[in-house]
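One structure, as structure tokens, below. Some questions next.
One chain of protein is taken out of this complex; the other chains stay put.
Each chain gets a letter, A and B, in the order it is written, and its residues are counted from 1.
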Amino acid sequence: MSSEHTLPNIRDLPATDKLIEFDHVNFGYDPTSTVLRDISASFQRGKVTAILGGSGCGKTTLLRLIGGVHPVRQGAVRINGEAIDTRNAEQLYKLRRRLGMLFQFGALFTDLSVFENVAFPLREHTDLDETMIRDIVLMKLNAVGLRGAAPLRISQISGGMARRVALARAIALDPELLLYDEPFTGLDPIAMGVTANLIRKLNDATGATSLVVSHDVQECFEICDYAYIMAAPGVVIAHGRPEELNASEDPQVRQFIRGEPDGPVKFHYPAPPLAQDLGLSGGR
Amino acid sequence: MEWIAALGRFALDILRSLGHHAAFFWELLRTLPVSLRRPYFAIAQVHALGNLSLLVILSSGLAVGFVLALQTYYALATYGAADSVGLVVNLSLVRELGPVVTALLFAGRAGTSLTAEIGLMKAGEQLSAMELMAVDPKSRVLAPRFVGGIVAMPLLALLFSAIGILGAYVVAVLLIGLDPGNFWSIMESGVDVRRDLGNGIIKSIVFGVICSFVAVYQGFEAKATPEGVARATTRTVVISSLTVLAMDFVLTALMFSTR
Partner (left out) sequence: MSKRSTEVLVGLFVLLGIAALVFLALRAANLSSFNGADTYTLTAKFDNIGGLKVRSPVRSAGVVVGRVTSITLDPKSYQGVAKLDIEKSVQFPTDSSARILTSGLLGDQYIGLEAGGDEKMFAPGDTIKSTQSAVVLESLISQFLFNKAADAGGPTAPAANPPPAPSGAKK
């Protein structure tokens, strides 16, 4: 069967609408601390957007807010224009049914097998019979290259494999929105390459929107369409396409992207002068 | 003046904690109807908490039966009432030791495993993952364990008492040489099904609720670190045990008051 039409590559479609929008969001886990200060950002439908930054800058928190886990202190998080109300159970349910999240270490259910983990969302949310579920699970595992590992227990698979199983589980219900929390951390170069490849391919093949939180600039720039760079007190310091960010003159951005040991983010933790600490008065 | 303020803070903390416990209990109850629509999960928990505790419970019951028979024999023999050993052992087991000792053993064996399991699931972000998959972890993970514990406890307590009596029989009749006919008949006429056995069963159900709830609560509220989980399991045992003993006092006073 030959097709006359070729479907346009999603990357070429005009970037029209924002699937997710952060509107002057202010948030902290407890009343004394603030993790996100006045964050405004938008994430295009159908694109892979990276959220980069050092540890403690609040990037994982962004994902949690998108999942509706915590209410914001100020501002709003909008999905498809509709603000998330964490007290509205029905809205949250609908949102989470269309969402797939990949946790940093997989968060697989250790008492179930690989197959059962991927089958979990299907069993919980659909009335499909077992043969259909089996087919879907094996297809998803096949997409991540782990169809042969289906009968294994979670304790028997490696960290990299665990993350791939978690990815298969995250896409079990074909979500529109995929959230990746540090998908490259702790992986060897091959596994990293595989993962990055999967993220991009999945996004393109299904037309989903992907958000990748990471501090691995290299891998992210290779697969993302757009990126936000955040810094420690919970602010966005730059955003743009990878080419734009690479060419940025901002010292903070340059230090982060190039991985320079010293710059706006100091190497030394604040301390009195070395001579003072060593108890030297003259010089030796 | 500082210590008065500290006392006030302490009292407020306790009230807040009680309120939190009550809210959690209510949440758990609310998820029961949904959770029990798929009874397999609760059944699997009855297995994990009940079947797998059988060894501990049965061997403890047997040992307690032996020792109790021996000790009461020595005490009763001085009054020439040695034949009542069976009766005394039965009443002690069915009214008190069965429910209470089983509850304490359960808290130690099953309660800690529940808390550790749930705490580790929390630490591994499994509960968050579930939540973000639009599956309520309270309904899918906590409620079946809660129900499983409540079902398993009374059964374990009954088995403890039954095997204790058999153990007492072994000691009293086979070892010491008391008359078996007397052993059973004196026991039968002195133990009332509704008052003694029935109240004992009610106690074990109450203790089941207490131990299961505390274990599940501590696991869910544990800090998601190895240290946090360890502390939570300790708290489970301590709080369950103390609450069971306190409730035992209250229930005994209510049930067995001399009119």
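The rule we apply is simple: a contact is a pair of C-beta atoms (placed from the backbone, for glycine too) under 8 Å apart; a residue touches a chain by one contact, two chains touch by 3 or more.
Only a predicted model underlies this, so the values are computations on that prediction, with no experimental measurement involved.
Every shown chain that the unseen chain touches in the whole complex is listed here: B.
Checked against the hidden chain, the listed residues B:V46, B:L68 or B:A143 yield one contact partner: B:V46. Checked against the full complex, the one of B:L158, B:V214, B:V229 or B:V244 touching the unshown chain is B:L158.
Taking the complete complex into account, B:N90 is the one of B:N90, B:S128 or B:T233 that touches the chain left out. One chain of the complex is left out; on subunit B, the residues touching it are 40, 43-44, 46-47, 50-51, 54, 90, 94, 152, 154-156, 158-159, 161-163, 165, 184, 187-197, 201, 259.
One rule holds in what follows: only the chains that are shown with their structure count from here on.
Chain contact summary for the complex, subunit A toward subunit B: residues 67, 69, 92-93, 96-97, 99, 101, 103-105, 107-110, 120-121, 124-125. Contact residues of subunit B toward subunit A in the complex are 120-121, 124-126, 128-129, 131-135, 140.
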